[in-house]
Structure formats: C-alpha cells, structure tokens
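Apart from one protein chain that is not included, each protein chain of the complex appears where it belongs.
Presenting chain A:
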C-alpha cells in the first residue's frame, strides 16, 4: 500500500467511524439521554453542544449508556481519583518534553543563515536569460 492508498484508507476509515457515530448519537439523543441523565430532562439546546462528542466517542457512549441503564456502576469508582498516577504523569511529561527539545536541538542545522539577497542589475538579468 503506497502513501496515497494509505491516506485514502485512513480517510475512509474516519468517515466510517463518524458515520457510525452519527447514527449512535441520534439514537442516544432520542432514546437514551433522558433515561440515563435526569438533569437533561427539559434541556434541549445543550444537546447540540454534546453531539460532536457523541459522534467522536461513540464506543464509550455505548458502553456508558449500557452501564448507566443497568445501574451496575460501583459508586466508589466515582470518588477515587488516581492522584498518584497524575503525579507520575507530571514527571513523565517533563521527561518527554526534555527528550523532544534535546532531539530538536541535536538535529537542528548549524544555524548559519543563508547569504543575503544580491541586488542584480538589469544587465545581469538579461545576460542570465
């Protein structure tokens, strides 16, 4: 598969993904939202704002829709943030930033600027052509 074919495949896959997402988003907005989210009842304009997320993240939407409808989610899950993981992420972020900047510095050309433009006379231009 060459570069053009890969690009076409990626675009087709993205279109398929978004198409499936659009179908699920419409179904959720029509049949799921009011059941799983009491605060949504009577509110309609905000649905326009959440629609792009429903389209983009449709597998998560399906999973959460099913979980919310079944009422099987453990309450503890909503109250135990992974603070320790966030701390580790902070160190990881710093290390990755350092790696990117160092790599960029190492591969950067020597920084010499190209020679300044030379002012040509009309005769030079005619001679060249």
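Assume a contact is a pair of C-beta atoms (placed from the backbone, for glycine too) under 8 Å apart; a residue touches a chain by one contact, two chains touch by 3 or more; residues count from 1.
Simple rule for what comes next: contacts and distances are computed from a predicted model.
Missing chain, UniProt protein name: "(2Fe-2S)-binding protein", from among "(2Fe-2S)-binding protein", "Monosaccharide ABC transporter membrane protein (CUT2 family)", "Aspartyl/glutamyl-tRNA(Asn/Gln) amidotransferase subunit C" or "Quinol oxidase subunit 3". Looking at A:26, A:97 or A:120, the residue that reaches the missing chain in the full complex is A:97.
Mapped onto chain A, the interface with the missing chain covers residues 3-4, 6-8, 10-11, 36-37, 39-43, 45-46, 48-50, 52-53, 56-57, 60, 64, 68, 73, 75-84, 86-94, 96-98, 100-101, 103-104, 107-109, 111, 113-117.
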